[in-house]
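Every protein chain but one is kept in place in this view of the complex.
Think of it as A, B and C in the order they're written, each chain with its own count starting at 1.
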């Protein structure tokens, strides 16, 4: 049955359209820098926010109107599979993402949970086959169940570590079964509530052990997808070990795991960590660790993860610029880890919100592409760092210089001349790119 | 001549004293856990905040009453050397720290600056000899002069890189000359104002090149002190590359520099990065990177580096606990990178403020020592992580377990039992340690 | 039946005690500044956090072990009444506080909800009579139910305004029935998610209308308790109209409501608004608006309302100082609007946590009392503002001076001498009060 009866496939109608159920900028087959928008953006819908999130918040009950919530348990899980594919097809998004517990209810035992998953995974596989929709990534939710109150891989309870291992084992098998292009780790409870009773050294060692086991098992079962870690600094924990891109990279380097992972970067997690989204993307890019993105936005005046649909064209343009500079997002994609506001509780809002996000990213892609084609930023860099192309600058880069030779140089060149960056002009030019790109 | 005529050597008078110019807790020869307080704490006075800071802020002119500010240039620099030793002796602090430009005025050329330094370093050496005071660390100020507007080692201007190299070269020579126990790098302008015109990859490569040159030169001249990097997330730059402990460690690992550096961690820099001070110390400790501390405190409701004298006993106790667990601070120390409030503009305030900080650290040391002796935290950890001592937990730690064996275990043990952490009780017990330690 | 069988009445054992189920500082009959601790502190237990909160958070399911959660609906509500009185008696707290929906389940209709309330209120009345426990305040929860998604008194839907009015009407009747000493308004959804679709002028006018109706109805039914408004800046809304004390006072003044209300100030709400707790108390005090407090603490590095039990003695001491300076808390009290951490999920933790909070407040009271007795702060103020006691200062205060007379004076006295505040010394002295008070 259809749950969005009054909604047909969303069409591209162009910038003039006032149809709330049409794209104004996302035209999937439009070619930008030699690739279709669809290939560039690889949009994915997040199962949790779209099909299971009920609108509750710490001060309020669920309020979302979701016509499929008439049954429960495994029956509801099956309905949601139908909803998923109907939604994806009507929206025209090529991918989806899920946690295990989003798609299938937990049972009374691990065994029962796995059996529930088997039923649903079969149904998802069928739906993927018939619709052509693909799985960008799946993951295991190791933070909601009370067993994970002290962490999963970083728990203080060895039984919980074992349970988490079993859960990820099943997750990797699911990934293979559904051809997931990536597998994600977000450590919502991998961190601490208080340092007073936390053995941080042991917990991080255990996290590394856990990851190594996952690598080993993936190899064993032939999972070829990319492993991704999603940093977040805090919430629900007071401190989360994968605080930001740099912290996660430090961890991976320490345990010699860096070749097996890339990062799944979320805009709202970046800002909670005190960074812009483009900063986190840049850090990942220069470390060859940019794997995928969770597209959303936070409210800079609120201190929690609001997971809003991304509509800020400044942020999205600069994010797309980093992705273009990275040579694309690889096997990753643009996953809307975003939820409609609690006051947007009608089913149509799911479409309005995704259209808003997809149009913003489409426009951001076009602006970033124009910036790249016209060498806006490349030109700035080339001029700014030109002193490293020759002379003493080239000596520094080539390894010829040392403190003694540089002192000799400096004693002769101690009257330094710098050039203004003209940052206000640069920002004005960025505005013209944003507002002037069709 | 004496600049603090009305002040004699500060004495320990114990907790009952109401003498503002006496220690209530710092009793340098009192033995705690087998070492004197003096050896534990290795207090240092910061030359810049104590002898050159004039009270100006972005909205106000200098207002500090400093009787020695009657001359200028090299003459003033010489006066400050006298003030430094008088202050250190009366306070009873065994160490001091400085930036090159704190002690000697910059000249019109690098050569002249170096000559000025030579004059003052000779005078400092003499003072150290006669007083027994030692140099905890020195550093080069590569952020105040306009030449560093775009950075020093991460500048876009190769001439500036050369100048910075020459400046650190001189700094290392100074360190050798004065027997500095450490040499510090704080990259106040090593970061960016805008990502739009920043080649982050090149800048970080250059930073690594710079550090390698410093290592090479230190070896060449026989500098045996510890290299320290001081992280800070921002201010004056919008983003500073040495954002926090983890980020700095990631950088050092990437460029294979980690064996040559430890961290100098500042409390206010920790909180600006979104961390507690003890968190930063813990991260450093478990990575064997804890080198020294800049003792101060921020205002958690203000978004800039207030560099207040440390008086919060919660923070200081937990900091001292990390240091004790680290086996001490090594060649580092407790440097008061702290400034009197602008409204505390009289010379006596310099004493009041240092006494406040030293007493807080002394008391924090005693509380932390008691916590350690009574195994307050060790006991919590032992109980909490006991499941890793045997059975499946031991298998996980020893490498015997893998996802398959853990799944077998989990299928049989899926009814997980966790224990409460009783965190509120733990905090109440911490209060009793803090208020109950004599 | 008893739900805390292994716990007897909590006794005062004094500072040396290591009994986790004993008070170390709260000795209810101990007299401080002429009043018993019990009278000073007027402790209250919050029904919601203590008896209904289940440990869920935005990323996790409920996990609290609550032995009474074996039934549901009205039966569960009745059990909780029993638990409430057992807990209060064993803890020795003289007051409790509740929202309507904490004590009785909402029915399918307003009528049914009110009937449920009637059943429970009768039972509460009985329990109060038999135990001597009193109701500090009650309130209506107008934020959890989906009907309040757009606000209650500030809703965009007039039917919701009517429903909210009916709910508060019942709340006032309940207050009369149970002899509540205050009635609280916390406007969790009185604010906006986006300014784009918000008629702020109309919404605030409606809020004032709502309050006036409450005043009128309270008068009509003879409710003599104090009306209290509890400010909070945000969460769950993006902006809450009662942002902080000053904003709430501005609102009350504008609508001429200030004589009918005082403020219920919460520590964690203060810090979320960018203020210290003592700041909010001071603002209320100098406006004669200090009504009651919600005792808890936030985590200064987290951007949401963590509602932790208060253990920070700095904050609590300064809060108690404001209360003492206010001449006491009047008909208000110290209500623990605080919840155990999710990892403190055992029933005993409810006792540990309240003991931690009560001991901290008891010690804070003693410290503040000593500061007051010894005129620590009064002495500072007297000296600091002494120039207003005579001469030009007295003329300014008395209204004799004007710009012209002051200019005449200033032209003759333009060489200004200020005195240092010695703030570091003041903070050191505060530490000695905190650590030196028995």
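Here is the rule we use: a residue touches a chain if its C-beta (ideal position, glycine included) is under 8 Å from a C-beta of that chain, and two chains touch if they have at least 3 such contacts.
Quick caveat: nothing in here was measured; it's all calculated off a predicted structure.
K.L.:
The chain left out here touches which displayed chains?
P.N.:
Looking at the entire complex, the absent chain's contacts are A, B, C.
K.L.:
Could you list which residues of subunit C touch the chain missing from the display?
P.N.:
Output for subunit C: 109-111, 146-147, 149-150, 156-163, 165-170, 172, 193-202, 204-206, 209, 213-214, 216-217, 233-234, 239, 243-244, 246-247, 249-251, 253-254, 273-276, 278-279, 282-283, 286-287, 318, 377, 380-381, 384-385, 387-388, 391-393, 396-397, 399, 401-404, 406-407, 409-411, 413-419, 421, 423, 426-427, 430.
K.L.:
In the full complex, which residues of subunit B touch the absent chain?
P.N.:
55, 57-63, 143-146, 148-150, 188-189, 193-194, 234-236, 238, 272, 299, 301-305, 341-343, 345
K.L.:
Just checking the interface: what residues of subunit A touch the absent partner chain?
P.N.:
Its contact residues with the unshown chain are 15-16, 20, 24, 271, 274-276, 300-301, 309, 311-314, 340-341, 343-346, 348-349, 352-353, 355-356, 359-360, 363, 418, 420-425, 427-428, 430-432, 434-436.
Throughout what follows, only the chains that are shown with their structure count from here on.
K.L.:
Shared numbers divided by all numbers used: is that above or below half for subunit A and subunit C, i.e. same or different?
P.N.:
Looking at both copies, the contact residues mostly coincide.
K.L.:
Between subunit A and subunit B, two copies of one chain sequence, what rotation angle (nearest 5 degrees) aligns their Cα atoms?
P.N.:
When the C-alpha atoms are superposed, subunit A turns by 180 degrees onto subunit B.
K.L.:
Going through subunit C residue by residue, note those that touch at least 2 other chains and give them in order.
P.N.:
Within subunit C, the residues that touch at least two other chains are 301, 341, 343, 345.
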